[in-house]
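With one protein chain held back, the other chains of the complex are shown just where they sit.
So that you can tell them apart, the chains are marked A and B in the order they are listed, and the count of residues begins at 1 in each.
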Amino acid sequence: MALETRVALRNAGKINPHSIDYYIAAGGYQALQMARKMDKKELIDKLEQNGKLRGRGGAGFNTGLKWSGAYNVDSEVKYVVCNADEGEPGTYKDRTIMENDPHTVLEGVLICAYAISAKECYIYCRGEYENCIALLREAIYAAEGKGITEGVKVWVHSGAGSYVCGEETALLNSLEGKRAEPRLKPPFPTIAGFKGKPTVVNNVETFATVPVILANGPEWFANLGSEKYPGTKIFSLSGDVVNKGCFELQTNATLRDVVIGCGGGVPNGRKLKAVQLGGSSCGYLTPKQLDTPVDFESMRKAGASLGSGATLVIDDSHNMLDMLVKIADFFNHESCGKCNPCREGTHQVSRIIHRLAEGQGTRKDMDMLRKLSEMMTMSCFCPLGQGATTAIISAMDLFPEDFEARLSKEEV
Amino acid sequence: MGSQEKKEEEVSMEINYKKIIEDAKNDGGILDAALALQSAEGFVSERAVEELAENYGKSKAEIFDTLSFYSMIRFDTKGKIRIEICRGAPCHVAGSEAVITAIENYIGCKIGETSADGKYAFTFTECQGQCQAAPSILINDKLYTDVTPESVTILLEKGEL
Partner (left out) sequence: MAQVTITINDQKLTVPAGVTILEAAEHAGIHIPTLCHIKDIDPRANCRMCVVEVEKFRTFQPACATKVTEGMVIHTDTPAVWKARKLNLELILSHHAVECHHCMRIGSSRCDDLDPYFCEMCFFCDCVKDGFCELQALAREYKVDLLPFEIEDHDHELDISSGVIIRNPNKCVKCKRCVDICNEVQTVHNLCTMNRGTDTKVVPELGKPMGESNCVKCGRCVDVCPTGAIFALEHKDEVIYHAHKYETTSIAQVSEDLLPELSRLFKMNEQAKLGTVVSGLHKIGFDYVVTDKAAKAVKAQKEEQILEEYLTSEKKEPLMMTDSIAVRNFVRQNFPEMEERICFYSSAQKLYGEMAVKKILADGASRKNIFVLNATSKVESAAEALEDENINCVVNARELYRIFLRTGVNLKKRPSEYSETLMDKLPKVKFVFEDSEWSLAKEIKVKEIRWKKEKLLCAEAVNLGQVRILLEQIRNGDCTYDILRFHA
């Protein structure tokens, strides 16, 4: 696709993911060799200041800065953890990377291990991705066989069906064999993470990008895309769109480039109603906002989020309420239950949305949704509860007619 | 009831809990071990919890506390054939509602229930990350994508699940 610049997805479809030789032939593990010759501090600084890579999981934190946090702690034992618990609905970019090019993830992890002097790494992959878990284990075994890991141990641990494990501290608890409840921050994982030791937790796409940054030079990467959020981002398209699949674009692309340029627009003669960018925890963008640049800051200014890059295209045949029912039930089911506002709040939100969708809701119900949203965004323990009502409020603001159409007969 | 208990005992005797756990531990963590035990026995039994407790040096309460948190882990089986449809927003936009209705019509019960003859149990599952080929369903943990009301009816009729 002409609009694409494939960095994390550079090898997708071009190499055999089962074979380390293909990866090496495509230039693989040269960045790792290069990294191992560099001074660790210098390596991290280059990533942070020259490359300016920001995490691709959704939070967008400067990766080099994160690594330097762990680097600066005086500790014999440190860990690298790869967050492959891709649970945000609509997101399948990490699966695409792992299924097509597991070695690029491994290389990124090993570079990080070198930088912070970690000897053990864990890739926490959601249990539903059995294929990816197998491919990653195969890749690790092959890399060990060729001496590439140089004594660093890398394990792949399976999840077992819990979206909240996408949150880094919940993931760490799960990795430690506990309930996946999030932890208080501070202390941040880079200071006290896995088993209380300094730990870097990064997303699959982030790790997949690191080798290329080193190989091509951090300045090359910083020059791609937008200034404050440089490089490329993978968008996973779904819904009412002609071309479904993953597309990697420079971060100064617009939403139009993603949805129309790569996605081919809405099929069957229908009109575009909304785009949900970033998954079920993010709000909607309208057709009027198609020319918004996709980078982190621009999206935030537009009142939306880049998030994971999941791009759900919605045409005008849908009443938003029907989708919101699924979203509300999703958060209710995935709430870990630790804190009251999320555990009880997601439950009541789900009840109210069901009533509204089934034609039995009132304006009072809609007011209550706003009240709950306001409280949950401020009081919940972790981003799951804080983001659970974002889509609902966004839909209420942008598509009030969908709600009006289903209000209880007494209200109208 | 008596003969069913005996059958369960026989199954328990055939399962080498310790080996399954040790093999899983080589590559992964406690969830890998629990899922492997679940594959062998159909669900995670009390015996499996005891074995995990012994192996990991934790109490049964701690193991149960952890395992009961996760949706992929079951402590019993309802229905011989478990149908799970993805609840994700992308699957919804792609038409999962029509598939739900088709399944409900075929098995004779609503989603969230077990069919009267005990053969089917139909529930939601969360986003499987196969959104490019939505809607998707799992039947006894096997994934099917690009499902339509027609194709799912044929799948259920065929019965090779």
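Methods note: a contact is a pair of C-beta atoms (placed from the backbone, for glycine too) under 8 Å apart; a residue touches a chain by one contact, two chains touch by 3 or more.
Remember, it's a predicted structure, so these values are computed and weren't measured experimentally.
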item	value
Displayed chains contacted by the hidden chain, counting the whole assembly	A, B
Hidden-chain contact residue, picked from the options A:Gly27, A:Gly196, A:Gly337 or A:Gly359	A:Gly337
Candidates A:Asn131, A:Asn252 or A:Gln348 - the one touching the absent chain	A:Gln348
Contact with the hidden chain (one of A:Arg126, A:Arg179 or A:Lys233)	A:Arg179
Missing-chain contacts mapped onto chain B	46, 49, 59-62, 64-65, 68-69
Residue numbers in chain A that touch the chain omitted from display	162, 179, 184, 186, 332-341, 343-348, 351, 368, 371-372, 374-375, 377-381, 386
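The definition used in the following text is that only the chains that are shown with their structure count from here on.
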item	value
Centre-of-Cα separation between chain B and chain A, whole angstrom	26
Residues of chain A touching chain B in the complex	86-92, 95, 126-129, 137, 155-163, 174-175, 177-180, 236-240, 244-246, 276, 280, 310, 312-314, 318, 322-323, 326-327, 329-330, 333-334, 336
Residue ranges of chain B in contact with chain A within the complex	27-32, 34-35, 56, 58, 65-67, 69-73, 87-90, 92-94, 97, 124-134
